[in-house]
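Before I ask anything, let me first share the structure, which is written out below as structure tokens.
All protein chains of the complex are present and in place, except for one that has been dropped.
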Amino acid sequence: MSFLQIVEGPLFYIAAAIFLIGAIWRVIGIIKIGHKRDLAPPKGSGKVGFVAGNLRHFLPRKIFAKRTWVHIIAGYSFHFGLFALLLFAAPHIDFARDRILGFDWPALPRWGFIIAAQFAFAGLIMLWVRRFSDPVMRLISDWDDHIGSWLTFLVMLTGCLALQESHNALKAIHMLFVDVWLIYFPFSRLMHAGTFFLSRGYTGATYGRKGMTL
Amino acid sequence: MMLHRLIAAIFFIALMLVSVTTINAQSVRPPGNAVNQSTDEQIGTSNTLGPDSQSKYWHDLRQGKSGLSTTGRSGGLLIQAQGEQWRLIRKNYIIKYSGWVLAAVLVILVLFFLIRGKIRLKGGRSGQTISRFSLPHRTAHWFMASIFIMLGLSGLILLLGRTALAPLIGKNVYSIFASAAMQGHNLFGPLFIVALVWMYYLFVPGNFFKMVDLKWILKGGGLIGGHASAGHYNFGEKVWFWAVAIVGLLISITGIILEFPWLSANLQLLQISTIVHAIGAVGLIAFALGHIYIGTIGMEGALDSMTTGDVDVNWAKEHHDLWYEEVTGEKSATHDQGETGHAQVYSQDKITGV
Amino acid sequence: MARMKFLCDAERCIECNACVTACKNEHEVPWGINRRRVVTLSDGKPGERSISVACMHCSDAPCMAVCPVDCFYQTPDGVVLHNKDLCIGCGYCFFACPFGAPQYPQAGNFGSRGKMDKCTFCAGGPDADHSAEEFKKYGRNRMAEGKLPICAEMCSTKALLAGDGNIVSNIYRERVVGRGFGSGAWGWGRAYPGSVSN
Partner (left out) sequence: MLRKKIGAVANGPRLSSALKEMTKGTVDRRTFLKRSGLAVGGIGAAATLAGGRVQKAHAAGSDAKVELKKSVCTNCSVGCTVMAEVQNGVWIGQEPGFDSPFNLGAHCAKGAAAREAAHGDRRLKYPTKLVDGKWKRISWDDAINEIGDKMLDIKKTSGPDSVYWLGSAKHNNEQAYLFRKLYAFWGSNNGDHQARICHSTTVAGVANTWGYGAMTNSYNDIHKSKSMILFGSNPTEAHPVAMQHLMKAKENNNAPLIVVDPRFTRTAAKATEFVRMRPGTDVPVVWGILWHIFENGWEDKEYIRQRVWGLQYVKEEVAKWTPEETERVTGIPGRQLKRVARTLANNRPGTLIWCMGGTQHTTGNNNTRAYCILQLALGNIGKSGGGANIFRGHDNVQGATDFCVLSHSLPGYYGLKKGSWKHWARVWDVDYEYLKGNFASEKLMQSKGIPVSRWIDGVLEDKGNIDQPDNVRGMVFWGHAPNSQTRGVEMKKAMEKLDLMVVIDPYPTVSAVMHDRKDGVYLLPASTQYETYGSVTASNRSLQWREKVIEPVFESLPDHTIMYKFAKKLGFADEMFKHIAINNDEPLIEDVTREFNKGMWTIGYTGQTPERLKAHMKYQHTFDKTTLQARGGPLDGEYYGLPWPCWGTGDIKHPGTPNLYDPSKPVAEGGLCFRNRFGLKSPEKWGSENLLADGSYPVDSEIKDGYPEFTMAMLKKLGWDKDLTDTERTFIEGLAGDKTNWKVDLTGGIQRVAIKHGCAPFGNAKARTVVWNFPDPIPTHREPLYTNRRDLMDKYATYDDKRAYRLPTLYASIQKNDYSKNYPIILTSGRLVEYEGGGDESRSNPWLAELQQDMFVEINIADANDLGIREGEMVWVETPEKSKIKVKAMLTERVGKGVAFLPFHFGGHFQGEDRRSKYPEGADPYVLGEAANTAMTYGYDSVTQMQETKASLCKITRA
């Protein structure tokens, strides 16, 4: 069995299983915390607040937008770029069809792929640069943040270096990082990808019950 | 100042757009063969052979005369004579000298470090800092830096890999590197342009040359003839800035041409582009080595300006006295006489303690 | 050892494109890639001449010299071949080749060219002779079967000659003598410098 076969075969499935189980475990853990008892009768709906909280936070607040516009643009650039890459890159769709789902959907053309990658890279680099050059960010960042950023960066980079799709070695390296990333994901801040709904929703729900509009 | 920067930035972008559109315009021109020279229809025995002698015919071909073909974009061209020149320039000059140039710069830096050592702060660290680069400045710088390194490394692998790398790791493995390098290079290339424009916009104020720079040169940047005064940027930094801006522009334009080959049907343009691109890039990399040296191990306290953005007051006084004065209104000890006339008084809160 | 050469007799080439389709048919070259093409000069005017052109398998091949991954090699017969496993599609061989021989699946955005494809003198590539891999990447290996390139073999007017340089130049010389007037053979001096020719 070649190295590539291992990293995109058994190792990938193991990593994916750890990812899934870990993520579910994390989410259950959060849900199990429950919410604080209301001290007064709720004035509004917690459910509406949950949704509103999630939606509202997608829009940057004016007061922050002015000061941290680089951060905000970089954040959107990175996240949208990454999702476009992840979900609509032709090789990814092929992989998903052949190894996981069994069906496929339209892919981005190659140039679309590359533009998405450029957005993602630009965003990620800016975010990471900010992480060590902004004193506040530097202070509140720990190893977990850096490892998460770097792992994501390496997954993206190795993926893009393998764009020619002619050398299995490049693909194998990419897949190796993917596997590591998947294993690392649920136990790190990368998990924010799944939990930010809950936290934003929690806050939103609290506000909702208190009758605050966001 | 804001207006100044905007105009500069717009000019910069416009220049790039123009360069791209001119390339494009070339491709919509009728090909050379569409321009017919009407020859008088000859009623002679050779009325099927045309007016030219055989040898002239083949000679013209050799010089790149083209015809018509049903296949391909450049199908009409038979012999492109300049390919050979391109190959020779690449082989005999670029590949040959770029390695030497980079190696020489490294050697000089090592020697310089060995001889001169780290430039220490004469007064030591004061413990007080002064804000030199804002967060956006730093973000832009590091954004550029990371992309520059990516491009530089991948570019060098492609340029020198066959000579330097392939014999070490074998053709098969090297091909993997080269493939990755090419994909990476093509991917990060456009980001370089984004970084370049952004950086230009942020850094262009203060980077225009002034009289003080002449004095700085005469004093060899402080190496000879004692302390050389400098504003926010000294002459060396200004040169570096303009080198990045201008050479970077060249690299960007040629890079676009190479990255989107369909923009131009002109093979010669592509060939010239690779040459300009390579020369410019090697030059910038060499310069960057110096920049990195002086920013890190070469000078105490210099790196702070790009990490925290705050530099030690003593560092500011020693290396950018005029700027220090400008910001604080305070006369620095090392300052040359008679240069403070225009300095304005700034409030004390520009200086922050640790 | 024979030194393989192509020679196109422009006095005979009639731009029937048989060489082009014969090549495509033999090697299953995809749409958009033409390992061989025919160029007509002075189209529609007195002096019109056509020349079939592909990789000329140069003696000192420029493509070989510039390839950043060194994927080219020359067989003992003088045929210039390349290894597609190594090729990274950078396009440098196309810049260097005097005859525009290298072809790429798609010269698209962001430097995407795909792996270079060019005339192999019907001699396949580095993979095992007659293997499915070889066929897929380089097409048929006629040389290994003891046959000459299909384009020249099928040329409608026998304008395109291929084979051992001595024989090819003898045939051509005889023709030139027979015609009573001659022309320099196109591309010959360029592709095979220093070799005996017309």
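Structure notes:
Going by the order they are written in, the chains are A, B and C; count residues from 1 in each one.
The rule is simple: a residue touches a chain if its C-beta (ideal position, glycine included) is under 8 Å from a C-beta of that chain, and two chains touch if they have at least 3 such contacts.
What you see is a predicted model, and the numbers here were worked out from it, not measured in a lab.
Touching the missing chain, out of C:7, C:20, C:39 or C:96, is residue C:20.
The chain omitted from view is touched by exactly one of B:176, B:250, B:263 or B:278, namely B:176.
Considering A:3, A:76, A:132 or A:153, the position touching the chain not shown turns out to be A:3 (whole complex).
Contact between subunit B and the absent chain runs through residues 30, 34, 36, 38, 41, 43, 45-48, 70-71, 167-173, 175-176. Within subunit C, the residues in touch with the undisplayed chain are 11-12, 14-22, 24-26, 28, 30-32, 34, 43-50, 84-85, 105-106, 108, 112, 114-115, 131-132, 135-137, 140, 147, 150, 153-158, 175, 178-180.
We adopt the following convention: only the chains that are shown with their structure count from here on.
Under the stated contact rule, the graph of chain-to-chain touches is complete, every pair of chains being in contact.
The chain with its C-alpha centre at the largest distance from the centre of subunit C is A. Centrality by C-alpha centroid: the chain sitting nearest the overall protein C-alpha mean is B.
Between subunit A and subunit C the centroid-to-centroid distance comes to 52 Å (mean Cα coordinates, whole Å). Look at where the CA atoms of subunit B average out and do the same for subunit C: the two points lie 39 Å apart.
Among the residues of subunit B, those touching two or more other chains are numbered 175, 179, 182, 186-187, 190.
Residues of subunit C in contact with two or more other chains: 85, 87-89, 108-110, 112.
Looking at the complex, you find that subunit A touches subunit B at residues 70, 114, 117-118, 121-122, 125-126, 129-130, 132-135, 157, 160-164, 166-167, 169-170. In the complex of the two chains, the subunit B residues touching subunit A come out as 135-136, 138-139, 142-143, 146-147, 173, 175-176, 179-184, 186-188, 190-191, 194, 306-309. Those residues of subunit B that touch subunit C in the complex are listed here as 33, 36, 39, 41-42, 46-52, 54-55, 57-58, 61-62, 65-72, 74-81, 83-84, 86-87, 90-91, 158-159, 161-162, 166, 171-172, 174-175, 178-179, 182, 185-187, 190, 258-262, 267, 270-271, 274.
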